[in-house]
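Encoded as structure tokens, here's the structure I'll be asking about.
Yeah, one chain of the complex is gone here, protein chain that is, but the others are all in their spots.
Chain lettering (A and B) follows the sequence in which the chains are written, and residue indices restart at 1 in each chain.
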Amino acid sequence: MTAPAASPPTRSTAPLVISVKDLQVHFKVKTGVVHAVDGVSFDVRDGETLGLVGETGCGKTVTARSFLRLVKTPPGIYAGGRIDFWSGDARRSGAGPVDLLRVPDREMLAIRGDRIAMIFQDPAKALNPSMSIGDQVAEVLYQHRSDDLVDDQPEHVPRMLRRASRQLTTGPERLALRLPPWRKRASRLRRRGDELVAAALAETQIANPRKIMDRYPHELSGGMKQRVMIAQALACNPDLLIADEPTTALDVTVQARILELIADLQRRHGTSVLYISHDLSLVRQMCDRVAVMYAGRIVETGNTRTVFSDPLHPYTRGLMAAVPSASQKRGELLAIEGNVPELIDPPASCRFHTRCGFAVALCEQADPELLEIRHGHGVACLAYASAGKLGVPNAALPLVDGSTR
Amino acid sequence: MQIREYILRRLMILPLIVVGTSIIVFGLSRVGGNPIAIYLEHEMTPAEVAEIEERYGLNDPLPVQYLAWAGGVITGDMGWSAVSAQPVTEALIDRVGATLELAIFAAVVAITLGIGLGTFGGARRDRWPDHLTRIFSISGASMPIFWFAILLLILFWVNLGWVSIGRSDPIVFASIAHPTGLYTVDAILAGSLTALIDALRYMALPATTLGFGATAIIARMMRSSLVEELNEDYVDAARAKGLPERLVLRRHARRNALIPTVTVIGLGFGFLLQGTVVVEIIFRWPGLGRWMADAVLRGDQATIMGYVLFTSVLFLTVNLIVDVMYAYLDRRVVLGA
Partner (left out) sequence: MAVRVRRLADVAREVLRNPTTVAGLVIIVMLLAIAILAPVLTTPNVPDPYQMPRDWTMRDAPPGTPGHPLGTTSTGGDVFYGVLWGARTSLQLSVIVVSITVTVGVIVGSLAGFIGGRLDEILMRVVDVFLAIPELIFALAIAAVLGPSFNNIIFALSVVFWVKYARIIRGQIIHIKQNDYVDAARVTGDSKFSIYRKDVLPNSITPVMVQATMDMGGIVLTAATLSFIGLAEAGLAEWGVLVSDGQAGISAGKWWASTFPGMMVFLWALAFNLVGDGLRDVLDPRTERR
């Protein structure tokens, strides 16, 4: 339905980490089927940061969640498309990608938290309130790095200890691990685990990791909690980090430091980041490339600098206009009139035409595809459709006289 | 720190409620009927009645009577239990073991089964295990204990002959010492397997009957709080870490769902306590409940007063413990707010 966006000029040589093709995620509700994500395609390349921007309800979070297959089914339905993922190992060994929508559950579990990690919007809700910070960070390490924990040769490690290294022991086993034959090795295991956890926390510039480990989430500030989330996400050094509005729930003063931290860690580890936000100024600051989402579709994609200096889609232009200058408070995308349309069984028309100042009759009848206008800069708007490949705006349509530029 | 404050506050309110309860209990005996009714006989002359009334201070003003009674209660004198022909306090001590043992067993059954069922249903929301759990818990809340007990007796006692009624085989019971009054504990202390089996065999049916209602309450609460917890972000975050579903449920969702479930355990204990009256009647269990039932039928006011006061203090204490546990478990509540 939609063509995949071309890669940006700057990093076109970097290998792919993620390639989303025509992703469709629907939700069955009483009154019909909501097309929450309806034919989304984009790529993320090694080491780059892609920003996915759009208003609340445009499908960006659903897109991100489907990477880890976290969309609840039912009511969700993975209706189509594929998400190809090249892990670091796959790239090095030259193996092909796996389709995240179709890998077996067992493999998915191995990818989650290890190869692809996620930071949630509200750290206060995403941390388990009744579990200590140390245990929560340890969990992801124990799950994926248990071999690092058992210092003996892996094949000689008794099963029970192995289970302990995954925090799987219950009742009698846990008791047994406190008794002489196991005790020493079990406590060594625990010490080693604690070291790794402390190291992961220290990565996020938490001052006193050992002390924090015994704390519970409600005892920490919002920024601290988000640091813990980040430590947790990066503990296994993933290939891709999904950051779903990681600073929205935080104080403005803390936001900047968290963003710096993410950027810094990304630089040092070479992690690719999918950055989801409704905040354009953040995206501009954080991302190499940006994809603008509207009503379940990507309407514009390209190099951050290009898109910001020369936005093509009327929606993107609206967003830009809504961003206040630096001295003002950060803009939420409220200045465009109207709301995102209901996505229940949408008709074949441009999704934006109800709010578009440049809409013509044709916009109600045809569904524009995402076309590459210039090198690496794609837009889904009929105004560019006829002249698309040439990169020359269609003079017949009013949009293109560039009055907003 | 704040937990201690909370406990202190609760402990300070507790005596007030106990005093209130004692006033109600006392009021019942004076307003509702004649506290010495059980001692009066038809052939007594009015002069004789008046003499008894005088002896028991029934002509004093009510507050004086109350204080006299309350003073007695505090010093352990709760009057004379006519139905068991011994002081109320003594009768209470003699019987409390049997009732507590029954209630504790039923509670253990109810808590384990309730939490298990609730988890089973809640984790499979809106599928048939969930519907079955729902039907089970509503049935449990609607089940008349006396009828359920009789149905079980018809099946296991009359038709199958697997159990007998009563608390024990008298010969086995007499063969061991009873330092704690809890038959099972005494059996273990005496090292008598025969006695332990005897105790469990007699206990099985009454404990099941008694625990049914409480199981239902706990299962229902567990189910709904688990459903709620499963919608929380941290559950998805746990999944995003790569934990298998089993661990997500056990380590994350269930642990948090247990916290609100603790609150209904106190409520469930009330259910158990009041259930003992009926269960003890039907299974001829020599505990407080049957004692109370006898007293009720014969109008033995001292016994009724003693029983109600004792039961409510027990109920209050259990609820206090439960609330403290809750405050301790839910760090958000006490320390956060």
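Everything below uses one rule, namely that a contact is a pair of C-beta atoms (placed from the backbone, for glycine too) under 8 Å apart; a residue touches a chain by one contact, two chains touch by 3 or more.
Predicted, not measured: the structure shown is a model, and the values here were computed from it.
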{"item": "Contacts of the hidden chain among displayed chains", "value": "B"}
{"item": "Hidden-chain contact residue, picked from the options B:A50, B:L151, B:L193 or B:I321", "value": "B:L151"}
{"item": "Per the touch definition above, residue among B:I138, B:I197 or B:I321 touching the missing chain", "value": "B:I138"}
{"item": "Hidden partner chain, touching residue among B:T99, B:N256 or B:T311", "value": "B:T311"}
{"item": "Chain not shown, touching residues in chain B", "value": "13, 16-18, 20-21, 23-25, 28-29, 31-33, 131, 134-135, 138-139, 141-147, 150-151, 153-154, 157-158, 221, 224-225, 260, 263-264, 267, 270-271, 273-275, 277-278, 281-282, 292-293, 295-297, 299, 301, 304, 307-308, 311-312, 315-316"}
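The criterion applied here is as follows: only the chains that are shown with their structure count from here on.
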{"item": "Whole-Å separation of chain centres (CA-atom averages), chain A against chain B", "value": "52"}
{"item": "Chain B-touching residues of chain A, taken from the complex the two chains share", "value": "65, 68, 70, 109-114, 117-118, 120-122, 125-131, 139-140, 143-144, 167-168, 216, 218-219, 229, 232"}
{"item": "Touching residues on chain B, where the partner in the complex is chain A", "value": "232-234, 236-244, 247, 251-252, 255-256, 259, 329-332, 335-336"}
